[in-house]
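Note that one protein chain of the assembly has been removed; the remaining protein chains are unaltered in position.
Up next, chain A:
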Amino acid sequence: MSEINARHREKCDVNKTCSGYCCTQIKDFSVRIGKTEILHDVNLHLHCGELTALIGPNGAGKSTLLKAILGEIKHEGSIVFAGSNGQNSAKPMVGYVPQQLEFDTAAPVSVKNLFTACMGRKPAFHSTSKELTKRISDCLARVQGEGLIDKRLGALSGGELQRVLLALALEPVPQLLLMDEPVSGVDRKGLEVFYEIVSHIREKYDLTIILVSHDLDLVKKHADRVVLLNRTVILNGPPDKVYSDKKLSETFGLTGLIDSSEEGE
């Protein structure tokens, strides 16, 4: 804990807009759907500039927790965001990268159209101004996706789509970034690139990032904190501590094998 705080303060010396106090607190989150309890008493305290990886077995409620934070699913408990200059708000600005964007792959919608629809005042079928095109290119540059601007959404590969969605979630730069890592459609190389981009973004923009992850190796390499979730928080701490805890293998099953090809819940 103190180790993380120290690392964070170190980053804050570089970035002057960050005082080291901004954080997001998730208090007593519980989610029930019908009679089924999906999550109970989830408490998390997350600091800015920290990449928190959310891991857990199939059906542990990882995606549900993200959706509850987003407000898409009814939940009990509260979320408080404390800004770097001391102000508190119940509603932090949240960016969201969904696990699998279900959309019509034949749709005549380009990456540029998608961004224009989010950022522009003029309708997206109107020709895009040079200024807006520049802004869109800058957004895509954050995720090494400069060349994707005129591509059709349905023509993007899994990794490209994920990066485009990340770029979209970063415009405007949110206070809390929620990401649900896709389980399929992204190859190993694409995944590594994605983790590197996320790592870089966390440092550059001083965001709190929650990443639902299925890849424990990449988590170990990039995450500041690992939260093991199974209906509630089982373990919470730096990667090496969580990974050496025997609760980890207990949670993932007696075999100790971790199923990285699980389906989303």
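Please note the rule applied: a contact is a pair of C-beta atoms (placed from the backbone, for glycine too) under 8 Å apart; a residue touches a chain by one contact, two chains touch by 3 or more; residues count from 1.
One rule holds for everything that comes next: contacts and distances are computed from a predicted model.
Note on the omitted subunit: UniProt lists it as "Mn2+/Zn2+ ABC transporter permease", one of the names in "Mn2+/Zn2+ ABC transporter permease", "2Fe-2S iron-sulfur cluster-binding protein", "CHAT domain-containing protein" or "NADH-quinone oxidoreductase subunit C". Of the candidate positions A:Cys22, A:Val94, A:Val212 or A:Val242, contact with the hidden chain is made by A:Val94. Contact with the omitted chain, checked across A:Ser110, A:Gln162 or A:Gln175, is made by A:Ser110. The missing chain, though absent from the display, is touched by one residue of A:Ala124, A:Val173 or A:Val193; that residue is A:Ala124. Not every partner is drawn; the one left out touches chain A at residues 70, 72, 94-96, 98, 101-104, 106-110, 112-114, 116-118, 120, 123-127, 150, 152-153, 155, 165, 168-169.
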